[in-house]
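Shown here: the complex without one of its protein chains, the others still in place.
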Amino acid sequence: MKNTFGNSVTVTLFGESHGSEIGAVLCGMAPGIPVDEADIAAALARRRPTADTGTARREPDRFRVVSGVFQGRTTGAPLCIIIQNDNTRRNDYDSWRGLARPGHADYTAYMKYHGFEDYRGGGQFSGRMTAPLVAVGAVAVRALAAKGIVIGTHVAAVGNVKDRPFEDLAADIAALPTAPMGMLDEVAAEQARVLIKSAAAAGDSVGGMLETAVVGLPAGVGEPFFDSVESVLSHILFSIPAVKGVSFGAGFDFVTLRGSQANDAMRMQNGTPIALTNKNGGVCGGISNGMPLLFRVAVKPTPSIYKPQQTVNFLTGENATLQLTGRHDPAVVHRARPVADAVTALALCDLLALRYGTDYLGEKT
Amino acid sequence: MKNTFGNSVTVTLFGESHGSEIGAVLCGMAPGIPVDEADIAAALARRRPTADTGTARREPDRFRVVSGVFQGRTTGAPLCIIIQNDNTRRNDYDSWRGLARPGHADYTAYMKYHGFEDYRGGGQFSGRMTAPLVAVGAVAVRALAAKGIVIGTHVAAVGNVKDRPFEDLAADIAALPTAPMGMLDEVAAEQARVLIKSAAAAGDSVGGMLETAVVGLPAGVGEPFFDSVESVLSHILFSIPAVKGVSFGAGFDFVTLRGSQANDAMRMQNGTPIALTNKNGGVCGGISNGMPLLFRVAVKPTPSIYKPQQTVNFLTGENATLQLTGRHDPAVVHRARPVADAVTALALCDLLALRYGTDYLGEKT
Amino acid sequence: MKNTFGNSVTVTLFGESHGSEIGAVLCGMAPGIPVDEADIAAALARRRPTADTGTARREPDRFRVVSGVFQGRTTGAPLCIIIQNDNTRRNDYDSWRGLARPGHADYTAYMKYHGFEDYRGGGQFSGRMTAPLVAVGAVAVRALAAKGIVIGTHVAAVGNVKDRPFEDLAADIAALPTAPMGMLDEVAAEQARVLIKSAAAAGDSVGGMLETAVVGLPAGVGEPFFDSVESVLSHILFSIPAVKGVSFGAGFDFVTLRGSQANDAMRMQNGTPIALTNKNGGVCGGISNGMPLLFRVAVKPTPSIYKPQQTVNFLTGENATLQLTGRHDPAVVHRARPVADAVTALALCDLLALRYGTDYLGEKT
Partner (left out) sequence: MKNTFGNSVTVTLFGESHGSEIGAVLCGMAPGIPVDEADIAAALARRRPTADTGTARREPDRFRVVSGVFQGRTTGAPLCIIIQNDNTRRNDYDSWRGLARPGHADYTAYMKYHGFEDYRGGGQFSGRMTAPLVAVGAVAVRALAAKGIVIGTHVAAVGNVKDRPFEDLAADIAALPTAPMGMLDEVAAEQARVLIKSAAAAGDSVGGMLETAVVGLPAGVGEPFFDSVESVLSHILFSIPAVKGVSFGAGFDFVTLRGSQANDAMRMQNGTPIALTNKNGGVCGGISNGMPLLFRVAVKPTPSIYKPQQTVNFLTGENATLQLTGRHDPAVVHRARPVADAVTALALCDLLALRYGTDYLGEKT
């Protein structure tokens, strides 16, 4: 299936880091969903590097909605958003050609594409490809919000600096768009900023962790086996470059829990069964249980660092030392936040459309 | 897509815990692969509960290969394996009907299927449904082995008892079929056994962690974005009941690593680029790099425990206390080992067939 | 995708002509649909050869519903039906091995499967594989009927004997289950029977045409481009062995029509727009328009004939003359009728589930 994700609602990506344009096609969204370019612009802005903790490549992310929207609302036809690549530098890639940057896809792309790959700036493997995903994801986020389904992702950790956990979900999620570093705890955010700048100063980079909550998802969504909520979400979360771990609810903490600690006791509340804890992260048997979805995503440190690295030239078959120059992020975990929101929204739209039909997320005339 | 996984090579499951038969259909496997019923029987045996650490439900797992095999080899037609359910008890489920077992799918199934679900023994949500997956997976495991691709899963942890990590992969994987508790360290295995029995004696259960290695996968397999190796593997791994976390290579340890620690330096070795470490778990940019695949899976404690639990009756809308009886595993992590092998093999066959064509895994006349 | 069809509702086939069992797995059907084994038996009976115009192979089509049904209704879990192969003859296939029967799949299967294919009785290419399709299709037919969507297929032609066209659709469809030869006109039916017997006496076979009508399908179903109603239906109709043509509405008659003749004028009727004619066969722009679906299917003559035929032995690479013996149908068009009904029902269930959600066809508690 390659570059298309989803069954009822699908997203297809195209473009490369140094092409003229990149884009995404979102198919199967219900008709009648309001599309506000300000939503898209705001989501793209959250993805852009910040002044002191990000790459010096500055992309204004000028986008246009090419299809699928008419008179301010989705038509039900494929919705394509195209973003300009403005700030590409085309000069210096040939001199590196053949040098595998450790942790990057240079060598694997070469093995897959036999040297025909566009190697400039990572080509289709670039983190830049998450921009169109964020753009169409903003449409999905808006559609879900109209149904009372709200998504929030905070930076749960940068290196060993930890954010506080979610507490009051509604309030915490509402605070996230303006939260420094995407963290709930301002002190932790400041520590994270210092840590990133310190790593950058050392020519190095740092990893981090995201935690996402989804409030308002009805119980009964997801499929029992191969298309469990966890399967579908992890599939698209692991598509995000640099993601190397995904866990739901207590996740890897389940390893050391007893069943009596891991099970979420249930009680009736206002006529609805609820769980008193949420160790299962809102999913039992692959299907949503009406509690908030909760999952964590491990993001590896940016592989682009300025320290000299041992590597190979896969064209010449010789050992080499790599000394990167150019513009790179010392951390991407905070920039990955809107990407996590976007892919979560897209996957949930797909599951909801499968469950309730292609009209579910739209409005009727 | 529901109960079918895969694009080029697909697997479809059917059956319920208390039906007469359960089965799996494997489509798209190359023709000419030897099918040895002893392989299938051995894999099923590894999945069965052991005398002192498992459920008292004893299933002989009598199976038959119904289609897709002729004269001892795959024909290329859909390969269906059916397993008898022999040891079902049909008497006591109606008395529990409506009581949501915490951590189980009773309530979510009810919300999805409106009360029409087969609630006996978990129905299609039962861990029993992994048996046919293991059976067809054994065919995939054999096909991969003929190409020099070998899969091994050890129990990396049971509760806080940790196995030693993989060292000599070839030797460790070869030792696994007869390893006690599926652990590489015999002392840890004994401690794990004691822990499980102790939890069982307390009417409780324990979680654990699996670690899987795949040796021999060529570089250049997987897709760059939505069908990355990590995406495809995590999708099917999260399909396994009780799995709540999946990570590749350093996984969640990446959170606290610097880029200079996380990047795998490369060198030429016998004319081939290799990585000196394997923090990326054999995958860069979603594509295999020729190093062993390495990933970990968190398995939650069996939700079936004998301690009284607070819950609800979702049919009557009343609070209730649940006191389980019956036959349950105090731990499933070691029984999940052949399931992890099976789904890994199935996912890799799919990715390899996509890459190299539907004949790749077979033999030519 | 191989042996699975569909997106929201899927069907997977397994088995071979001379295996012990054949079957189908139907996934994604809504919960709560009544499943009556008499429906299934009746549909299978319509597919069986009749005394004087069919093969001497007599299959009682003993079937069992293995999963997905509980207390007489679908559960929402995969529904598997398995049929016994009782009347297989295993003795005489090896002597023919290598001889390509003209019009059959012997040579193409060999080129695809390199000689590993099960060549006995056509293996997975046998028309026998339509039996499980008819069985699960009967569940789909019943589900649609509960929504007022009724399917009927008549034998529109056998050789140059033509049935009368559909007139009063409701009455005609109601009459079909007991119509001789599946034809609306009794005289034509008798002529067709004579024609088939005459061809059989000459060691030959005859082709035919089916015409299917679907009443009650709501307007607005289908996708505008790649998954148009015509695309989805033709896809599964061409899966039926021996089908070589599919057309909708006026079909190939459109070639010689003018637009003024081809366009269906519209009028309001009881508050709903209707078409005064139905040249478009109920589909405009790929989407249903609320008029009856109407399509025709060309079925080629059974390739198994008793006349000597020029062919090759693809194992030895020599020319050969084939003189078939054994039990073969002189016509299959009338036996294909329930198959057309079944695949139409399955495809429509898929399109309806996509449009209205996976609960649409079921009942709520």
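The letters A, B and C name the chains in turn, as written, and every chain counts its residues from 1.
The working rule: a residue touches a chain if its C-beta (ideal position, glycine included) is under 8 Å from a C-beta of that chain, and two chains touch if they have at least 3 such contacts.
These numbers were taken from a predicted model, which means no experiment stands behind them.
**Q** Sort through C:A45, C:M111, C:A146 or C:A170 and give me the one touching the missing partner chain.
**A** If we include the chain that is not displayed, C:M111 is the one touching it.
**Q** For the chain not shown, which residue from A:R73, A:R267 or A:K307 touches it across the whole complex?
**A** A:R73
**Q** Who touches the missing chain here, C:Q71, C:Q310 or C:T325?
**A** The missing chain is touched by C:Q310.
**Q** Where does chain B touch the missing chain, residue by residue?
**A** Considering the whole complex, chain B reaches the absent chain at 7-8, 77, 224, 353-360.
**Q** Tell me, which residues in chain C touch the chain that this view leaves out?
**A** Contact residues on chain C toward the absent chain are 1-5, 7, 13, 100, 102-105, 107-109, 111-112, 124-125, 129, 157, 159-160, 199, 204-209, 218-228, 230-232, 234-236, 238-239, 241, 243-252, 254-268, 271, 273, 275-276, 279-281, 283-290, 296, 298-305, 307, 309-312, 314, 317-319, 355.
**Q** Hey, which chain A residues sit against the chain that's not shown?
**A** 1-4, 7-8, 10, 12-16, 19-23, 25, 27-28, 31-32, 64, 66-68, 70, 73-80, 82, 112-118, 123-124, 359, 362, 364-365
Here, only the chains that are shown with their structure count from here on.
**Q** Please report how many Å separate the Cα centroid of chain A from that of chain B, as a whole number.
**A** About 26 Å separates the centre of chain A from that of chain B.
**Q** So, what's the distance in Å between the C-alpha centres of chain C and chain A?
**A** 45
**Q** Two or more other chains touching the same residue: where does that happen in chain A?
**A** 7, 224
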